[in-house]
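First comes the structure, then the notes that go with it.
Other chains dropped; remaining ones untouched in position.
Chain lettering (A, B and C) follows the sequence in which the chains are written, and residue indices restart at 1 in each chain.
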Amino acid sequence: MKAKIHVYLKPGVLDPQGAAVAGALHNMGYDEVTAARQGKLIELDLTGDDADTARKRVDEMCSKLLSNPVIESYSIELE
Amino acid sequence: MTQYAEGITAEIVKEHGINDEEYAVILERLGRAPNMVELGIFSVMWSEHCSYKSSRAHLGKFPTSGEKVIQGPGENAGVIDIGDGQACIFKMESHNHPSYIEPYQGAATGVGGILRDVFTMGARPVALMNALRFGAPDHAKTTHLVSGVVAGIGGYGNCVGVPTVGGETNFHAGYNGNILVNAMAVGLADTDNIFYARGAEPGQPIVYVGSKTGRDGIHGATMASAEFDDQSEEKRPTVQVGDPFVEKKLIEACLELMATDAIAAIQDMGAAGLTSSSVEMADKGGIGIHLDMDKVPQRESHMTAYEMMLSESQERMLVIMKPGREDVAYDIFKKWELDVAVIGETTDSGRMVLTHKGETVCDIPVAPLADDAPKYERPYFPPEARAQLNAKDIAKPDHMGDILLKLMSSPDMASKAWIWKQYDRHVMADTAASSEDPSDAAIVRVHGTKKALAITTDCTPRYCFADPYEGGKQAVAEAWRNLTATGADPIAITDCLNFGNPEREEIMGQFVGCIEGMAEACDVLSFPVVSGNVSLYNETNGVAIPPTPAVGGVGLIPDMDQRAGFGGMKEGNILLVVGETNGAMGASVYLKEIEGREDGGAPLVDLKTEKLHGDFVRGQIRAGRLTACHDLSDGGLACGAADMALASDCGIKLAHEPESTVPMHGFLFGEDQARYLLAAEKEDAIAILQDAKAEEVPVQVVGLAGGTAITVNGAHPLELDRLRAAWEGWMPGLMDKLVEAAE
Amino acid sequence: MKSAVIVFPGSNCDRDAHDAIEKVTGHKPAMVWHQESDLPEGTEFIMVPGGFSYGDYLRCGAMASRSAIMPAIVAHAATGAPVLGVCNGFQILTESGLLPGALMRNAGLKFVCEKAKLKVENANTRFTSHYEGGAELIVPIAHHDGNYFADADTLDRIEGEGQVVFRYGNNPNGSARDIAGITNEQGNVMGMMPHPERAVDANHGGTDGLKLFESLLGSA
């Protein structure tokens, strides 16, 4: 099984990387970009085939390691 | 004899960079046609990068031995004696092509590679330097390349925790299509615990440690030796990615292993990875080698023996252990969470035998791979001599302050703080002077002692282009001078010889000229070459880079309390110039920036004078007579004075004698060699002048410290605030134009 | 005072921390490997040094804060004993929840190494008692992720409680309210981005970090 985890900054947390991306795109003439945010995508390959267990375990990995609750949220997709 | 083995064609042989004569030698040596794995192995071992086939004939001209030399060229790095049972181990290397293709990873893996050369020998790396050459500031690619290279050097060095303490940066249109990224690493070891690639005997286990092998950089070695053309973009996937975290663990684990007595020989996997590391150890030990490719730690599935042997995956080492001691390595490398595997053993066959999936995939004698690698005496002719150019031949400008401002904010002279602020310069807590400090060389304390290493990198490509022989001499002399100006005893150099295509006679002429000039300087200054690297084929579409023999010099400061910098000048100090000023203007910064010309001969370097003046200055530093000391180079006296004024936050009143035969602009901006600018209290200045007279060293009073501006004969003022803003502002101004996303 | 320096595989200021502590106390601190689960008997002061504990991959300090030794450090802090995290150590302490807030990528996005101007905001902590309140110091910084973030309530609270110990004179990384170093509520855990251990010797170009160790450890 594969888990795709999307980790992104919580609303209200300053995102220096996103701001730099937006700024750079503007400088290049892409004026249609009104905002940019940058997050992480973590893909895990997992053994086992019980989706419920996998989701529970991956959720745990996210809260214990893969995201920092002070600044980040996450979402999980299983494939 | 069949000409080609199954599946191999003349085309494939050619793609491996092996020409007809070379292929004929292989056929003769093997007594049969090589298979694909064997061809790949010959290809990398006989590439310019690994075999030095165009350069070996001339590298022998360097003096390489001396009282303090423990190991000269031929091992992973050079080793010098710094007393008290301690040794300094250092080397410089290029990563030019990879950095042009992928600046961040190219530069980062360059740093990783040079660090491995140094800790392979048992040294703890203590300092990094970088010598960078970029294209014209306004060239479309320049800012992108600067940004990526600097981030890559910092990204790697900062993470492994070795301070990047200095370097040099030039911009010139001659590097538009071929930037130069030369990195130098310096380490410390005990003289009785140095490790070599030689020393293996038959019947010893071969242990692979570090990262797994992937398909990275296959053909990297041949790529580094091939000329660039418009199709180079296609070679992109061969660039390797570095992992400084693994390198850090590898350093610690290797040093831990080296503290045991379990190692017979050790070699990092650099260019041509497993191939060159195993062949070199086999060759130096005069033995054979058997590797079981199934045991090689692999990152990807279905790797072929060919891929594994040619992979340039980073952060890997090969260790030949004493029999029965494999466990020692396993314990240490497991603790550091690194891969470790016994992948073969040394034999007495003198052959390199590889097995994979039950088959023998390679069986060739070791000797021809290493010793019998082709060696070329390439034809060359020296470039036409250029006439000297003196300030007298050049129109005198109106306002010297304006000229000085322009020079100090020109690309080569402006502050490089934008670069070095991205480097951790203080980690390890032994940095006493780095890029930010007013010191002609970086100074790194020998941990726990009052001794310090002085380290510099130098080369003036303008001079080498104008006159390879004088330019080569000058590069070595300037390195020697920079070390001297801190109070250090210069000991030895490493070098990185960056040139164009050696198959062109004029390029080969530059190469030979530079080497002969360097060799003479090394000889007269007792400053031998202990390690180095050659990078040829630095050309794009037939246009070669300016000849750039970068020199990395190392010296020793016996007592940290007896050293000099150029930031201590005080109001009322007398300024003195050691050495004669004649107004040499050929190939000078003044000529390029003010007159827009790059002609004229390089300034002449008289090595006996160089030595006399340097020894004099060092004596004055040790006598504690100087408040500031700076060697004079690019931009002459005025630019040296400007550096001193900015660093000391004190103005300087320069005095040019109107009746002098040297015109004012020659006095201020001439680049005559063997000169130093000193600042001293009045009484000390008198003593210096007396000593100078006794020792027949020309020393001239050129001005007085004071005020908030630099003036000449009370006129031409340049306020320090204005100067500082321009000097500091140039590079941020350039880089702010860059549009780039975050990594 | 018995001290311990925690060593992660990518720590690179561990030796510097060791030497600074030894210089001030005259005693060598124990070097504790991250895979240990106990601290040496009698440990009083713990220093979590700078570096790139796990390559600083994922988030700086994240993986280190989940390592085997961490529960022992948390338990030790709970007894009120002093714990100091410098640079990566600060990141590890915020990641482990011992200190509030988080350290994000520098606002300028680039790694910054410079001799930073600092102001001592609170000289009444066990880490700063030898300084004068409001003293200006020069202490080197070297980091890519030193941009201190916390929500407005947290910031107000830590300001109000005197938990902000050091502020930058010239904000190099975008930190909220110029914050360079903070303590926990109890005042026994401190994190700071600048490296006091790189300013304890005349050859470092300054000794402004010395008093921090002296406050904490007393002179030898």
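Assume contacts are C-beta pairs under 8 Å (C-beta built on N, C-alpha and C of every residue); 3 or more make two chains touch, one makes a residue touch a chain.
The structure presented is a predicted model; accordingly, all values stated were derived computationally and were not measured.
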Open item on the list: Write the complex's composition as a formula over the displayed labels, counting all copies in the file.
Closed with: A x2, B x1, C x1
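Please note the rule applied: only the chains that are shown with their structure count from here on.
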Open item on the list: I'd like the Å distance between the centres of chain B and chain C, where a centre is the mean of that chain's Cα atoms.
Closed with: 36
Open item on the list: Measuring centre to centre with CA averages, how many angstrom lie between chain A and chain B?
Closed with: 41
Open item on the list: Distance between chain A and chain C based on Cα centroids, please, to the nearest Å.
Closed with: 28
Open item on the list: Give the residues of chain A touching no fewer than two other chains, as numbers and ranges.
Closed with: 16-17, 20
Task: Junction residues of chain C, two or more chains touched - done: 105, 109
Task: Residues of chain C defined as touching chain A within the complex - done: 58-59, 62-63, 66, 94-95, 100-102, 104-107, 109, 147, 149-151, 174
- [ ] Within their complex, state which residues of chain A touch chain C.
- [x] 12-14, 16-17, 20, 40, 64-66, 68, 70-71
Task: Complex contact set, residues of chain B against chain C - done: 151, 154-155, 158-161, 243-246, 248-249, 252, 336-337, 420-432, 436-437, 445, 560, 742
